[in-house]
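Take a look at the structure below.
Note that this complex is displayed minus one protein chain, with the remaining chains in position.
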Amino acid sequence: MDPDGRRPGSHDGVPVTGRGGEVGLPRPSRVRAGIRAHLRVAPQVRHMLWAYVFLLPALVLFAFIVAYPLGWAFWLSLHDWSFLGRKPWIGLGNYTRLLGDPLFWKSLGISLRWTLGVVPAIIVIALPVALFLNVGWMRMRSAYRTVYFLPVVTNVVAVAFVWRWMFDPQFGIINLMLGYLDLGRPGWLADPAWALYAMMIVAVWKQIGQAMVLFLAGLQTIPQDFVDAARIDGANAWRIFWRITLPLLNPTMVFVAVILVINAFRVFTIPYVMSAGGLQMRTPGGPADSTRVFVLHIYDIGFRQFAMGYASANAFVLMLLIVAVTLVQMKVIQRPFEY
Amino acid sequence: MRETRRIILITLAVVTGLAMTVPPDRVAAQPPITITHWQHFHEGRVMALGGLKQVFERQHPGVRIVTDFPPYAGFFEKMVTSLVAGTGPDVFQAPHFMAEQLINGGFLAPVPDSVATSTDIERTFFKWTTERFKRGGRHYGLPVDVQHIVLFINDDLARAAGLDPARPPATWDELIAQARRATRRDARGEIVQAGLDTRYKQAIYATLLYQFIDGPVVNAARREVTYNSPAGQDAFRVIESLLRGPNAVDSPRFLPGSRKFELKRAVFYLNHPVARSVIGLIGPDIKYTVAPVPAVSGKPPIAPGSHWAYVVNAKSRNAEMAWRWAEFLTSRVGMRAWIKEAGDAPYRMDVLDLETNTVVRDTLMRHTRVTDFAGFCYPVLDDLVDALALTTRPLADIVNEAKAKHDACVREALK
Partner (left out) sequence: MDIPGRPDIKIAAYLVLTLGAIPMLLPFLWMVSGALKPLHETMRIPPTWLPEQIRLENFPELFRQFPFGVYFVNSVIVAVVVVGCVLIVSAMAGYAFSKFRFPGRDLLFIVMLASLMVPFQVRMIPLYLMSVRFGLVDTLPGVIFPWLFDAFGIFLMRQFIQTIPNDLIEAARIDGAGEIRIFWTVVLPLVRPALAALAIFVAVANWEEFLWPLIVSSSDRSRTLPVGLHSFADQYMSYVHWQMAGALIAILPLIVVFFMFQRQFIQGIALTGMKQ
């Protein structure tokens, strides 16, 4: 920039102070004017260049931590890549192996059961809570809202310990209460028939607040005029809910459902922390693989059996599933990610 | 309100800032040599190692030992991932069943002659603890954590059940009969005192498998496991009878994952002699007897043995000092600390006199047979036992499915 190779902004060793101090400092100002004159030739180019400047950090980071790892993951999935051995190219071998792997199907089934249980349960609980918290006459709204929201801001590892202890078949408070009601005493985390349900309860508990807040935001967007008009026409509350509120809430509903489905497919921490018993030196996902959700399956293959290629192939299947869910959502509501 | 918030925020910021300032011991000039040491967490061993570390650092001025004790559950993940990353510790412990993988992968540095020659090593330690870490005449590990299974009996609980701890069960049939007498249930039929604490499943299935099969359980030459044989299935049938049905002596519903024996909720317990230290820490007032493992009627009481080794990372920049530290830990001086504070059994032949328990010594010298597990595959057996205890599937199906999984794992490990 500066013909003498000095830093622009300094003139003959005299530091320039203040902004826009071109007056009386001929050389730098001439340079700047030159640049401006040059850029004035093509203001669109200048505009464009600035756009790329603002975009640059995002682009670099995107390339480095999203695009590149994604490509690498696909490359890995075409190899028999393990930490301690050789890494031969096997093409789609990992993908065909996966189709014949009973554990793949089993863990996929477990994730599906998780999703089909957790997502509707959250919606069925969070929606009425949001409806009640949205009405004008309700007192202590913010207190209730805080209570239902509190689990969202807890640390899932910490609360998983608490729940693990609550679910203890003999020393836990849940079976104590079921005992009062004479409802039997499931083995919860110790029983393959119950372990997944115990963990699903924790997942529902943790996410109700999030869904509730989203529903509340959606409810605010419903114009009161519609409701008033319907009421004048003699519709009762129940009818208003089914005919007006619910249809108008549909975009929010789909959005919440999609978020919850994606979260359900990606769940890891709850089954990992609640099923792994330290001194038992056990594989997470137990007992008897009954809580081996799909991400746990990927983790087990990649970081416990160190078969990175095979784990990557499994991860791509997860990605395809999530992409499919998101595309279905885009079909259901035309405007993606609008709420 | 705004003010309060600001004050709280500022306080938080100040506290965080203070906490972030480097702790004083890190400010001190780094000694010229730092040796990082990892081993999985174990209360007694952590204490013993703390003392040994001080002695070693006093003997070697300028050397600092930095220890880390990851939990056992994540130890293998951490070890292998960090080795591949090239950031692993200088010294760590490796189980005998992973020796081949670690040596084949080029992850280990051999013991230099300046620290101990092959002859020294083979003269000092039990033969079966040095074989798997030996390759091409060189040793890649110094044995540590040499273990075999013994039977612990809670004296008071046994007497309360009408049993005599001085006359321990000699056979599995006797153990099962006595454990059944000692199992207590509440009105609902739930177990509130386990006859046998089965949480360390490996102790039970390894003992039964090596006694019933009386030969290799993992056939290294053919890279397959043999426990689907009739003898192996008999062994699993014994386990099934311990864990299932109205006569079960323990239940997964009862204190899952917890230390029943140390909490005085179990009468019998199969584990390694090193379990003595944890019993002492959690239940210091428990009076217990150590007995030999029960045997199959008419056969010798084989106790499955296992061991770990201190190994040095091939990437260590201070390999020789690292080996000195490892050698110190397995020396006679180190051995005293392991026995006294960690409750270990001796793992050198020249310190057998330090072990006061005759059953432990006797089993170690006469009946221990090292297991031939290969690779990080034993979780397959844990899952198998879970399936036996928790599902109604036929035993043969469960065993055959586990064998297929286990074979694949062993092939991967030995390839």
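Labels A and B are assigned to the chains in the order they are written; within every chain, residues are numbered from 1.
In the analysis below, contacts are C-beta pairs under 8 Å (C-beta built on N, C-alpha and C of every residue); 3 or more make two chains touch, one makes a residue touch a chain.
Worth saying up front: this structure is predicted, and the values here are computed from it rather than measured.
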For the chain that's not shown, point to the residue among B:262, B:355 or B:372 touching it. B:262
Residue touching the undisplayed chain, where the options are A:116, A:147, A:183 or A:229: A:147
One chain isn't shown here. Among A:42, A:92 or A:162, which residue touches it? A:162
Please pick, from B:33, B:47, B:84 or B:231, the residue that touches the omitted chain in the full complex. B:84
Could you list which residues of chain B touch the chain missing from the display? 5, 8-9, 16, 19-20, 41, 68-74, 77-78, 81-82, 84-87, 186, 192, 255, 257-259, 262-263, 265, 282
Those residues of chain A which, in the complete complex, touch the missing chain: 20, 44, 47-48, 50-55, 57-59, 61-62, 64-70, 72-73, 76, 125, 128-129, 131-138, 142, 144-159, 161-163, 165-166, 170-173, 176, 179, 205, 207-210, 213-214, 216-217, 219, 222, 224, 227, 237, 240, 244-245, 255-256, 259, 262-263, 265-266, 268-269, 272-273, 276-279, 295, 298-299, 302-303, 308, 311-312, 315-316, 318-319, 322-323, 326, 337, 339
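Here is the rule we use: only the chains that are shown with their structure count from here on.
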Chain-centre distance (mean CA atoms) for chain A and chain B, in whole Å, is 39
Considering only the defined contacts, which chain B positions touch chain A in the complex? 71-73, 76-77, 80-81, 84, 101, 104-105, 188, 190, 192, 199, 201-202, 252-259, 376, 379, 382-383, 386-387, 390-391, 409, 412, 415
Contacting residues of chain A [partner chain B, same complex]: 82-85, 168-171, 185, 187, 189-192, 276-283, 286-289, 303-307
